[in-house]
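Only one protein chain is missing from this complex, and each of the others stays in its spot.
Up next, subunit A:
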Amino acid sequence: MRIQHKWIRVVLTVIFGICAFCSVYPLFWMLLNSFKDTSEIMTGSSFGLPSFWKFENYTDALFNRDILKFFLNSVIVTGATLVLTVVSATMLAYALTRMRWKGAGKLNKVVTLGILLPSQIVIVPIFVMLREMHLVNNPMSLILTISAFNIAMATLMACSFMKGIPMEMEEAAVMDGAGIFTILFKIITPIIKPAVATMCINTFINSWNEFIYALVLINGEKYRTLPIALMNYSSGKYGTDYGGMFAAMVITSILPVLLFVFFSNQVEKTFSAGAILK
């Protein structure tokens, strides 16, 4: 469907262009400021390029402010969450859609419940439970919690793909004497690759950006993840070094943005698939 009048189209494009600019410009501003000296950020022109490019902001943030350590913490937590979520969700989805047993329908409802519930709401009981298990301040607690809240969505994503595979696949494999794990990981998983990609992107973005659980479950410096580490800057413990703070923000955003740049179609699909399953 297209609007016929040309000038309406032009006006619309201009209005949306301005909106899109408002949506992107703050990020560009962040990038520029990450190369400026703090005094220039505070007193200089907000819009211009840096008068001199201060790359020390990055090295300072990475090494003196331990952002590198927090980055690695984030990578470890996200990586472990990714593996745990995708593997267990694929297994569950297989049992739910392909195996023959009575409880599958009921179990499916339990999984759906996991999607509807916003994860923050149960933070108090989870915190108390994990503290009794002495898991607070241990990255394990974060990995398990984030996985649990992503499994429901990942399972449904895998289910919707697995339903479409003809049962002859299994029949042939069973004839050849393949076991269940061979069937699942050697035959089915390669077929549902697009679903696995969607699951990975969804889980990656959710766990990389996880805020509230990381805030509550990890309170020492040692295992802190990036989104929480950013708050060191504004808390005034070191005085406010805005240049360094912007650099740290850019470092935090770099992986998700790269993911989006290289796989923008996949990412878009992930977001709309996630929404449809809700």
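Note that a residue touches a chain if its C-beta (ideal position, glycine included) is under 8 Å from a C-beta of that chain, and two chains touch if they have at least 3 such contacts; residues count from 1.
As a working rule, contacts and distances are computed from a predicted model.
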(Q) Name the omitted chain as UniProt records it, choosing among "Aspartyl/glutamyl-tRNA(Asn/Gln) amidotransferase subunit B", "Metalloregulator ArsR/SmtB family transcription factor", "Bacterial cell division membrane protein" or "Sugar ABC transporter permease". (A) "Sugar ABC transporter permease"
Q) Which one touches the absent chain: A:L62, A:I192, A:I218 or A:M249? A) A:M249
Q: Would you write out the residues of subunit A that touch the absent chain, in ascending order?
A: 1-3, 9, 12-13, 16-17, 19-21, 23-24, 26-27, 29-30, 33, 41-43, 46-47, 84, 87-89, 91-92, 94-95, 98-101, 107, 110-111, 113-114, 117-118, 120-129, 131, 144-145, 147-149, 151-152, 155, 170-171, 174, 179-180, 183-184, 205, 208-209, 211-212, 215-216, 226-228, 230-231, 233-234, 242, 245-246, 249, 252-253, 256-257, 259-260, 264, 267-268, 271-272, 275-276, 278
